[in-house]
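Removed: one protein chain of the complex. Kept in place: all other protein chains.
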Amino acid sequence: MSQGIAHASVGEQFEGFLLIKSSDKGVASNGKPFLTIVFRDKSGEIEAKLWEVTKDDEEVFTPESVVNVQGEIRQFRGKPQLNVRQIRLASAADGIHPEDFMEKAPIEVVEMQEYMTKIIFEMRNPNIQRIVRYFLKKYEHELFTYPAATKNHHEYAAGLAHHVVSMLKLGKQLVELYPDVDADLLYAGIILHDIGKVKELSSPMSPSYTLEGKLLGHITIMVDEVKEAANELGIEGEEVLLLQHLILSHHGKSEWGSPKPPQIREAEVLHLIDLVDAKMNMMNRALDKVKPGEFTDRIYPLENRSFYKPKIE
Amino acid sequence: MSQGIAHASVGEQFEGFLLIKSSDKGVASNGKPFLTIVFRDKSGEIEAKLWEVTKDDEEVFTPESVVNVQGEIRQFRGKPQLNVRQIRLASAADGIHPEDFMEKAPIEVVEMQEYMTKIIFEMRNPNIQRIVRYFLKKYEHELFTYPAATKNHHEYAAGLAHHVVSMLKLGKQLVELYPDVDADLLYAGIILHDIGKVKELSSPMSPSYTLEGKLLGHITIMVDEVKEAANELGIEGEEVLLLQHLILSHHGKSEWGSPKPPQIREAEVLHLIDLVDAKMNMMNRALDKVKPGEFTDRIYPLENRSFYKPKIE
Amino acid sequence: MSQGIAHASVGEQFEGFLLIKSSDKGVASNGKPFLTIVFRDKSGEIEAKLWEVTKDDEEVFTPESVVNVQGEIRQFRGKPQLNVRQIRLASAADGIHPEDFMEKAPIEVVEMQEYMTKIIFEMRNPNIQRIVRYFLKKYEHELFTYPAATKNHHEYAAGLAHHVVSMLKLGKQLVELYPDVDADLLYAGIILHDIGKVKELSSPMSPSYTLEGKLLGHITIMVDEVKEAANELGIEGEEVLLLQHLILSHHGKSEWGSPKPPQIREAEVLHLIDLVDAKMNMMNRALDKVKPGEFTDRIYPLENRSFYKPKIE
Amino acid sequence: MSQGIAHASVGEQFEGFLLIKSSDKGVASNGKPFLTIVFRDKSGEIEAKLWEVTKDDEEVFTPESVVNVQGEIRQFRGKPQLNVRQIRLASAADGIHPEDFMEKAPIEVVEMQEYMTKIIFEMRNPNIQRIVRYFLKKYEHELFTYPAATKNHHEYAAGLAHHVVSMLKLGKQLVELYPDVDADLLYAGIILHDIGKVKELSSPMSPSYTLEGKLLGHITIMVDEVKEAANELGIEGEEVLLLQHLILSHHGKSEWGSPKPPQIREAEVLHLIDLVDAKMNMMNRALDKVKPGEFTDRIYPLENRSFYKPKIE
Amino acid sequence: MSQGIAHASVGEQFEGFLLIKSSDKGVASNGKPFLTIVFRDKSGEIEAKLWEVTKDDEEVFTPESVVNVQGEIRQFRGKPQLNVRQIRLASAADGIHPEDFMEKAPIEVVEMQEYMTKIIFEMRNPNIQRIVRYFLKKYEHELFTYPAATKNHHEYAAGLAHHVVSMLKLGKQLVELYPDVDADLLYAGIILHDIGKVKELSSPMSPSYTLEGKLLGHITIMVDEVKEAANELGIEGEEVLLLQHLILSHHGKSEWGSPKPPQIREAEVLHLIDLVDAKMNMMNRALDKVKPGEFTDRIYPLENRSFYKPKIE
Partner (left out) sequence: MSQGIAHASVGEQFEGFLLIKSSDKGVASNGKPFLTIVFRDKSGEIEAKLWEVTKDDEEVFTPESVVNVQGEIRQFRGKPQLNVRQIRLASAADGIHPEDFMEKAPIEVVEMQEYMTKIIFEMRNPNIQRIVRYFLKKYEHELFTYPAATKNHHEYAAGLAHHVVSMLKLGKQLVELYPDVDADLLYAGIILHDIGKVKELSSPMSPSYTLEGKLLGHITIMVDEVKEAANELGIEGEEVLLLQHLILSHHGKSEWGSPKPPQIREAEVLHLIDLVDAKMNMMNRALDKVKPGEFTDRIYPLENRSFYKPKIE
């Protein structure tokens, strides 16, 4: 069981702490209320039913609370389900925090912060540098806690920062191979392109879309903020327009949410790097779960393909 | 000839004032330089060649200057061409202005200003009213000189205001028929939705796209400006977000340049009214040029259709 | 409960009359037959199971019959279900009619009839007027009982007439704003465009598609009928062809079922008005069900969007 | 030269009779009028210029008249052009008819008539047989003079009948291979499916689209006529609906002009046979023009492909 | 029951032999293991549950084994389910073979073999003949046992050969109607086009995709093999390239899996014949299951259409 709830086999006994991800009330065929709970730990999720629950239970076992559970792994319609025998809220004495149940970026936050600071320090264009610094300061906390997306890729704590750091490394290589690329613009675009997500999503732990996120989206939110920041910092000039364009066009096509396609070299590179890193993250995580000679599950955003893990060394 | 250059027949003699829309230098097969000039008046355009021109001619006959021309209408590759016998720059004494050669909105500017003022006066939500007033004041001059587009529909002086006024009238009817529609939001959306074009386009008379227009586009420009205006006016609250959403979504689909589709009733209505008025403007102007029993030319933005003008009374 | 079955909460007791919309036989895991019944009243629908039914029950509880039911609202797989304790057929003494369980157009039939009569009376082209009158007489009953569609918009008793009347009002406004539009053609097109649905659909109350509806469709059916009516009335001339074209092209594109796109101004206007009224009907009814600050359910024919109801006054 | 005008080489002298396909007036750079004439004979077409023409010439050298021409084949912008030295109208004495200059179906009309008569004679369903006979009689002349299309396939005199006869032969084979196919329905569908073209197109020799053809199209025209014919013949029953469906659906998809897709087996077969025969006609005629080892010109309606003629025996 | 398991009615008793198509283990809500088995015979399939199974049961009741079953037809979620009372493995004494439970081609294998041999014998090009013979010999067994597809059309024992033979007959007719078609190329293309499926699919009885099938596909596999065969047979010349092209292009378009579209006449014909035979097979089998006046189930690969079976004689 030490591997986590997502790796438990049907028939196995379970005892331990879990985070409640969601909790929905139902009424059974006997007229009694019950709860359908989704538990999670770092390894993933499992569904459970709490039968004949009281009003109290409903109020206690709510999303984002941590509980201690005893039960057995059963199977229900082809999926594992946790049959709960005992359940209680974790107390302060248990020394457990919700964050402990979230998957985390594979790099330490400190290391990522240092890497970004170094990149910004190396920038030569002062206007670009100031704007990037402004946002890194403004959203420092969010950048290192939010996921990069609600699902599909980098959907874990600090996933946003992890995505940015991977892209910066990739960007650095491309600047070396294709030296005409303007490093300052590219790095600034990488750091800023998705920060709007911290306002598009409601929270780092169980993110849903905010009203602003739904009606405007992270791209428009951030294009606005860059303008406001430039006003505040008293910066004028082409840099502001270029940074806005980098953010605006980074989805590559209007069908994908960018009302203007990339029209400067660095914008096209930013779009490509974003694509590469997101795809690598999805493929790698899917392939990690299978053995050589097997195919992964279908990955919806990769055109629903499944990938084969070769047997050759 | 009094009907204007676009209605001249092959073989006819011409004498009068014309605006130079464009002027391009070429070198003839005999090695001598010549100018390909496009002249325009309110009725439309005609091409001409000036053979064996001097350096002086090149510098004098430039775009946006008005000239007096004598010549004959010929035909070249199936299109009329003006064979110039004499040409001279208009002088102050001629009392001629470039604006006289532009097609104009069929309603007087004063009348349109009054109509908009009345609409704004009737608004009940003070935040919306203040933001709309802010922009009407800020862009008063541009709104009543710019076209609504560089081609296809309302592409004439004050076309932007004409488009807005037609849409307001249409909107007023829809509010009566479907009283759940919030009139303030709808009217504000109509007035603001295309104002970004005054920054997207370079000038009212021979508009081309500005750098900002190309890299951001009029939608993004205006969404930004609404936020800045609200900041400046100290307005907070859902109204700002809703107005931004109205502008952002008014093209209806991401493929058509709106990164978010309409998600409030008034945004959908705004999109529909915009569509209806643009289509009516294109159809009406094409049908005005043909006689009953004939088909119009193909209209590219109307799926390249040509329209039949019935013979029945 | 007075608000109707669609508004009942889980746990509530129910007693009253309901219409059987559909009734399907099944065999339970104990080998006994049961019925899955969908009940409806004006507010909407609810599913129920009748366990261990007899042959008699199967023959009695059939679609379009009205019953008196007692039971309790339970929940089954996330949806409310009516747990039936007692059920009996309504008798003549109950004074109940199937029509009482259908949603109705929000305008009275008489009022709609008068409006249409007035519109037809104002027509100036006698050929168009005679053809429209012919159909209003021929399908008078159907026009004021049929829905405009089996689902999505105006899917209630006299929905077809309601759709026509709304479109006429909208059309009248457009004729005023764009006076080149030929009112007679437009109004005739509006009244006739969907009448073919009375032959495409099997009945006003629980409509399914007829063989003719499936193999030809309401557009082709009506284009045929206009020709036959003109023959019968001895009318020749462009009007017949134009009316056929208005009907044929009103879906706007071949992909949407119109083999020819609109090629006269009035056909394009007809298509646009149809679109606007259908969309307004869908949006308004979805927004009526939510509170300010909430989003509606996704509306499939509106590109699966959900709409936000603003909180501002 | 005996092979016809389309096979003439640059530099060759020409003397003979040609049909004027089109004649357009222009004004030369010296101000004199000229005619751009397209001549044709059975082999194809060639363009020519008549310089400095008189009013008389304009009135005499009009489309569909036959002339005797002397001149030389030149080249103009990469295409052959006939340089006319002498031209005169053909007189009665020349014994020449416009039809002699049209490409013809490779089978004799009499043979095609006999084949169709035989097919109809073998029909067992009397209703279907009577309707088909009705149309064969009504449009006998047109069926054996009109092309099947204005371009792409079977675009020659009696091309419509040729297309029908080829499809009937193909249909007969399919009925043998798949005996469940109803022969009467299929043959009737084949004979009737394109007859509407005789009303969609203006004439057999230089066809353009009629108003009815543009606003309704040959499919709708014919679906109407089948209904009218059935009324006139007093025929009721499923046959009428099925024949209408066969015609309506024969383009296969709404995007291709059929508002309903094939929904009976014979309609699907009709659509497939139509496709096969049109494609074979296009490919065969293109391949006839090239030698083994060469590629044909690109064939636009075959997805712009060019086809290779193998060298193997 | 003699009609087979697919025709059994709810409530009926069953006793007989069935093939296990698939068998999946689950754990019931009481913690006990059970098997979900799909049984099949020639008529089709039925699902069943075996409750409280032992380890032995799991190892015995595996796919491709034949069992004797007693039970009753029940209904579960709208579908029939076999309630098993008794089950045992068929023994040698029962004289039952897995093949007896597979649907078969409606023509005898011997007859199909003779037909193909005759076609090959008539070929005049020795290179083509030798290559076709090579493959007929190499894959003789597979060709007459494999289905033509895992679902949709000809998905039964020897379906591949049946598809080839039907296409050859159709091809023979087309060669007669359009004599320019090269018979040898066409017949060779028909015989070879799908043979790659014997390597794409794992087995004739319960086919799944092989790794080679997934990563390369039957088209690429066979294009390779033709080249290898030609090398082995010492054949050079255009025939090899043409045969490769016929196979490569037979899906008609890149979206359908052919990286090159048909570029020789015979390749286009091959593609069309393949389409016609697959469609006829699907339509005929669906229409066989319904009565006159009824519609078939929707057929997914025929654009999800359902087909009407006319009532006329």
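Letters A, B, C, D and E mark the chains in the order given here, with residues in each chain numbered from 1 onward.
Here is the rule we use: contacts are C-beta pairs under 8 Å (C-beta built on N, C-alpha and C of every residue); 3 or more make two chains touch, one makes a residue touch a chain.
Values in this document were obtained by computation on a predicted structure and should not be read as measured data.
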{"item": "Among shown chains, those touching the left-out chain", "value": "A, B, D, E"}
{"item": "Contacting the left-out chain in the complete assembly, out of E:74, E:154 or E:245", "value": "E:245"}
{"item": "Contact with the hidden chain (one of A:136, A:233 or A:272)", "value": "A:272"}
{"item": "For subunit E, the residues touching the chain missing from this view", "value": "211-212, 214-217, 219-220, 223-224, 227-228, 231, 241-242, 244-245, 248, 254-260, 263-264"}
{"item": "Subunit A residues touching the omitted chain (full complex)", "value": "125, 166, 169-170, 173-174, 177-178, 180, 182, 185, 237-239, 242, 253, 261-265, 268-269, 272, 275-276, 279-280, 283-284, 287, 295, 302-303, 305-313"}
{"item": "Residues in subunit D touching the chain absent from view", "value": "10-11, 72, 74-76, 78, 295, 308"}
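The rule we apply is simple: only the chains that are shown with their structure count from here on.
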{"item": "Angle of rotation relating subunit B to subunit D [CA atoms, steps of 5 degrees]", "value": "120"}
{"item": "Interface composition of copies subunit A and subunit C: same or different, split at half", "value": "different"}
{"item": "Between B-C and A-B, the pair joined by more C-beta contacts", "value": "B-C"}
{"item": "For subunit D paired with subunit E, centre-to-centre distance based on mean C-alpha positions, whole Å", "value": "42"}
{"item": "Subunit C and subunit D, separation of their C-alpha mean positions in angstrom", "value": "45"}
{"item": "Centroid distance [mean C-alpha coordinates] between subunit E and subunit B, Å", "value": "62"}
{"item": "Multi-partner residues of subunit B (at least 2 other chains)", "value": "242, 263-264, 295, 308"}
{"item": "All chain pairs that touch each other", "value": "A-B, A-C, A-E, B-C, B-D, C-D, C-E, D-E"}
